Every structure is written in structure tokens, then in C-alpha cells.
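Please read the structure below before turning to the comments.
Every protein chain of the complex appears in place save one, which is left out.
When the chains are written out, they are named A, B and C in that same order, and each has its own residue count from 1.
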């Protein structure tokens, strides 16, 4: 099983002919992901190491049956690319591009949500189901297959935690980066819900950070709806108040959204929280080993 | 049973304090419809013959539990009124107002559709479930309770056919006017689907007219999905080509959308079509009496 | 409301869609001046709200101002499909390398704007749709999503435009056309042909523009474009009095309420062996004053031999209709037989009002079919 990406993923890469798009698209392909098409307007008919390129997503879908897209176009073209993919029938959108204008993403989100589209990002590392498929920029070599679902707002922090888990001999069902832009396509709850339903996933590690109240909402959801154990890590205890930390999502306004506040909210629902990636991995190991 | 309006209807009238709004709103109330509220901005706190008036729909919903609205405001304020009602949780919108700018209604339709809202109109006479509730401007006194579902694009033509049915001793489950504006909230198919599911309805009379291809689509739907007998009437055999007949919907463009074409499409699916209201009622009587 | 080519092009310009330099004129002398101002060869184009101008001789090339004056003189006064030419558009002549077609239609069926594009432009688009359907690319736009750049790419690559510069220009024109379509509450914005000049410039050589009547109140500058002179005088009178009036060819004048019932009445008149001379639709409200106005419009048509009031009251109240008939008869002498059928809201009262007045040429009938028969009989007697 696993979630979001697996053996049934047929990936189209929007922006495959760009340098980043081809580097990561081909890396995903080498990992074993079924990368069936690329889309670059005006380059239809070409190919990138055997992957056919189309002018439009609808052509790619009709010719190759693509069902998932990885959006690797510059931020100012990303909203258009997402609309194009969704209107062409793509059900899973993984947007690596970062820094989309927030109002554009607001409209995209509102548009795709009732259509049942699964979206990760913008500004996300993608999703990796070890042994099945890797869509995005997650360095797959540091992860192994297993039963821990990992969900995170941050890319590199995801790798850090995943790496620590691997060091402890723990594998993952799917590693999901939901993205760091102010508005992203999926919340923690969206992903937790899918991990709860996924037979392969037995435990979940949730990696949060300062800003917003997604972790607090997730805490309530975990208590009410999840049977599988969840441990958490929160980054940003030392983050300076009122400063943007890079993720626009990580702005502390007043006292709400602090790492301490999130930790307490999680612990109040019985969810253990590590204070360093290493500690979080240790907690996960404890849970996994009973 | 019956559809769309019944004993559970709790009606708010948007524009109750206007002359048309109060005339028909109170007429609906006298018929037995549960008219629980009116909305007129700036007149909150007043009442119209005992029906309390609120400034906003959300106030009306909170105070009275209204679940259905009748929109009786001028066309240029109607789209706003519909958004207000839907965003306040109203699930059934009956828009008597006519002549909404088509682009506004396009956006309204696209907005309300995925929200599961039932909408009749704009430019519709409403819905009447004899013996249960009347919402709109249909003269209820000419109809009796029974087993025929009646659906029509036209107001007065609905009355004409219903009147003929009544003369023949045939009653109705619900009389539904879907409205004559270019874009309306419900199609023939939407209503046929509900009649098919309604235990009280045993037969259906569908009243169409020139323009568009709703009748043709309905013909295919009836053949594929309906177990209950349907007879039809189509108006406009003598309508001059290329002239707007008042309903913007009734424009003949080229050969498509003609009354003759619709009649043939219906008959090809085994649906009998009357050429005058009287004949349509006779066909319905034949069906009803086996 | 349909706009003339020159009006549509004015709107195109406002939204940044390239058109040729041109002038609106109504006399041969003005045509000469316009040609002088524009310079070079010009095209003199009849402005009529119908197709087939070219074949009817309504579009002519002029080499110089004197020629423009001459061509204008030839075109002014022409009758094209029943429309007499009184207006001209003089525009700089374009060299044409390619002719494309681009339009946005308000698609009532799917309830979405419909984009259509083909490189087979310049001809009747229905023909392309029939003979070469694959060449005509169609794409709907979700009204809330709005136009996105990818819509243009789907059309451009779908139709096989390969030149980069053309692609860019067409994408920009389409974005602006969509903006115009939404911004003016249009039901149709059509460019046929959308030309490519030998230099590679893409521009609109014609325009077909229809604006939603119900939205004209938002666009007073477009509402003012309405050509009151061109309309039938009776239709103008009807519009002025806010009555829906349509001229037909028979002998029975029809007054009904609601488009559906009116259409049905035309059919039943035909079943009774007659034909309608015209009809008025009282529509929704229909108070006594509206009835007076409608009667005034109908009776001005000399073809009318009898009048059939077919009213089924809903929002319209039959007592108001009856009062309107009496008021009209007081104000103007109507000797035509008037057959009246009233049902629905306040029908009893309406019938009583007419019965009490007992006017010789007013004949009540109980049903629509009986009323139609009586009116046909009265008209042909």
C-alpha cells in the first residue's frame, strides 16, 4: 500500500526539460517511479532520455495515462500549471515550485478542493514510498521501506528525521512533505487521515514547526480519530519572535503558534514530542518496538 | 412525500417587505406553507403580518431555522441574495426574480452546484406540492393533490397544463417551474431524477419549449434511467425562427432547438408528446388511467 | 444586443485587441475624409447587423480617398438581407497571409464560456465544424477558475499554430478577448477572420459582439450604442413602453403573459386554422397600465383583425388585466373583436369586471382552445 505515490503512479513532469525538472524527474525515474511524460509548451514531440515530452498536459494524459503530476515550473507559472493538470483529469498534484503568490494559491486551493484532488506543496519536497515510487526531490537513498508514516511541513527537516529513523533501523511507508508556502494543498490532518487508512502504516511521525495552528488542529484530530500511535517533533523553540523564518508559514504572531504552545497542545492529547530530531526518532523507535 | 417543498419547508422570503414579496409570501403562508421569516436589510425587527423580518439571512436562519428561501428582490440584487442565502446554510433556493445578468448567474451556478444546493429559477414560478406547501407565484387553487409530477420551463404554461390536468380530475405530487432565464439552477434531468425517487409521484408531465437542448438530454435520461411513465408537451412550433420569444432560452439558432426537433427526439425514445396543452393533458390522463 | 462591427472593434481596442485604424462614417464625403486621414488603401465596409455583406457587395477596397468616396456612395443605400445600409466603417486595408477564427460563446448548455479556435478562418464557421470538425478546437472555461494561460496553449497547439510569434500574439489576444467577454457581459465575442499579415502581425479584421440585455445597466456606454433608428418603429414603441413585442405575419393579435404561454398560444391559433399577426408578452408583472400599453402597440399594426387575450394569472393578476382592457377602451377607440380568456390569480374578479362592463366587442371565453377558435373565426370573418 503506502499513500499518495506507489506502483500505480504514472507521473507527468511539468517542466521536465528544465535543468531541475530533468535532474529530479530522471532521478525519480531511476528510482523506479513510472515517469511516463513531460510537458513543456513548444517542445512537444521531443523526449528527455526516452520520456516523451508534450505541449499540453491533456496530450500527455491522453497518450500516456498519466495520473500524477510533479510541477517543476517557475512560481509565476505554477498556478496555471496546476489548473492545467487538474482540468486535464490529473488527480494528484505535487508542486515542488515554491513562492507562489498567496492569492493565486488561495484560488487554486478553493478550486481543486471540491474536485477531490490530492495536492502536496507548493514548496514541498514531494512524497516517497520507499521501494515503490519517489515523486519529488527527497533523497530516496537515505530511507528504507517500513511501517512508519512520516509527514512534515519542511523538506530538509523531513530528511533529517527520516535519516535518524533509518539509522535506528526503522523504515517508512510513505514520507510526505506537505510544503512550506503560506497556503498548501494538504493539511496534516489530510495526510494523517490517509495514514490511518493505510494498511502498511503502523505508526506516524509528524514534524511540525512554529506558525499557524495546524499542529494544534492535528492534535485534536489524532486524539479523536486515530488508532495508530503518533509521535511528533516541533522545530523553532529558539526562533526569534516576529521574524519570518523563510517559510512564510513560520511567522510567530503574538503568543500563538509558538513551538512551546504546539508542544503543549500535542502533549495534552497524549502525543509525545521530541525536542531534537534525534529525540523524536528515539521516541518513534520506542513506540515501534513496543 | 413530494419534492423540493413540503411540510418540512421553513421558508424565508428575501424581499418580503416589497409589494410583490409580501403579496406572494403571504399568499404562500395562507396556503399553509411555513413562512418563518423575511429579510430586508434595514428592516430587521419589523414584521409583515406576524412574519418577523431580519436584516440578514444568517439572522433569519439562526432565529427561525429557515431551510428554504424565496428570492423576491430586483434582478440586480438577486445574485448577492442567493450567495447570502447559500452561505447562510440555506439548502433550497427558489428565485422568482427574472433577468439576472447571465454572467452573474453563471458564477452563482458554478458556486452553488458542488455545495449540493437545490435551486429553481431565476425567472421561475416556484414549486407547489398541493396540500403541503407552495413557494412562489403558482396559483395553488387550480391544482389538486395527486400522483403526477409536473416540470416546466415556463410559468404560465405550467398553470395552463396543470389546469387542464385538474379539469380531467388528475392531481399533482409537485409542480416545478425550473425557470426561463438563460442559466437556471436546475435542469429537467435534475427534477426528473427527483420525481423518479419520489414515492408519491407515479407519472411525470414535462413541459418544454424551443431553444437549447435540455429536452433532448431529458429524452435520453428518461429512456436510460426512468421507470415512471413520462409524457411531454413542447411549445413553439409556430415560433418565428431567429426571434427571441421573451425567454432568452427560447432562441432558435439554425435548425437545432426547434419544437419539431424536440418532439422527434422525445418520440424516438418512446415519449409521447402533445401538440396542445389539452392534448398533453389527455395523454397524461390516458397514462394515469392505464 | 448585437453590436455593429465598428462598435465591437471599439470594444476590442478598449481591451487592447489589435484592430486596423478606422473611422465610422455615414456619408460619401466623410468616407473621403476618413480615407485621407487613414492614408493608403482603405476598405469601405457596410455596417449592418446581418451576415453576407461581402457577397452582397457591401465590402469594397478603395485605392485612394476619391475611390473611397465613390465606393461609399455605391454601398450606402444597398439593401443587404432586408437591412438598408446607412453606416460605414472605413479602415486601413490589410494584407492577409493567413485567416484564423477565434470566438468566445456563452454556452448555456454547459453553463460555461466556450472558446473556439481554428486556423481555417475567414469562412462560415458552421461549415468548418461540419466538414472538418477536428480543425475546430473547442474548450470550456470554468467561470470561477477563469481564463488561464493554459487555455490559450490548448487552443494554439490543438489547432497546430507553430510560429512562436503568432502563438504569443494569439495567446495575448485570447486573454484580452476573455477579459472583454466577462467585462462587458457578452454572450458572444467572435473574430472572423483573425488575420496574420505578411509581416506576421495578428489582428482582428472583423468583429461580432453580442451583449446580454439584462446586464446593459452595468454598461451605459454600451447601452448607448443601441441603434434606435434601425429598429422597427412599433418595436421601438414597445421597447419604450417596456413591452415585449414581436411582429409576425398573420391576422390575430396576441396578448399573453409569459413566453411559454405565448408560444403555446401561437401553436393553438395555428391548430385553430389561423395565424398570429404579432404578439405582446405582458411578462411577469402586467398591471393595468401595462395592458393599455400593450393594446396600443398591438392595435397599431394594420394586419391585426382580431385580438386574443390569453392570460393565466400567477404573478399577473386577472383583475388588473380586466381593468387594463377597460382603461384602454376608454382612452382609444378599438373596434376590433377582443377575445378574452382569463384564468389563475384573481380570475373570478377579472371575469366579473368584464361582465359588469358588458362591452360589445369584448368576448370572454372559458378555455384557451375556445378562445383561439373564436379569435381566428373573428379575424377571418
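A few comments on the model shown:
FYI, contacts are C-beta pairs under 8 Å (C-beta built on N, C-alpha and C of every residue); 3 or more make two chains touch, one makes a residue touch a chain.
Model, not experiment: these values are computed from the prediction.
Only one of B:80, B:141 or B:193 touches the absent chain when the whole complex is considered: B:80.
Between the chain not shown and the residues A:101, A:171 or A:261, the one that touches is A:101.
Contact with the omitted chain, checked across B:56, B:167 or B:260, is made by B:56. Residue-level contact of subunit B with the missing chain is found at 41-42, 44, 55-59, 77, 79-81, 83-84, 87, 107, 111.
Although one chain is not shown, part of subunit A still touches it, namely residues 20, 24, 75-76, 96, 98-104, 106-107, 109-111, 123, 125, 137-139, 142, 152-160, 163, 180, 182-183, 207, 209-210, 212-214, 233, 235-240, 243, 245-250, 254, 259, 275-278.
Just so we're on the same page, only the chains that are shown with their structure count from here on.
Of all chains, the one whose mean C-alpha position sits at the greatest distance from that of subunit B is A. Centre-to-centre spacing of subunit B and subunit C amounts to 27 Å, using the average Cα coordinate of each chain. For this pair, subunit A with subunit C, the centres built from the Cα atoms lie 54 Å apart.
Looking at subunit A, one finds that none of its residues touch two or more other chains. Touching two or more other chains at once are residues 142, 144 of subunit C.
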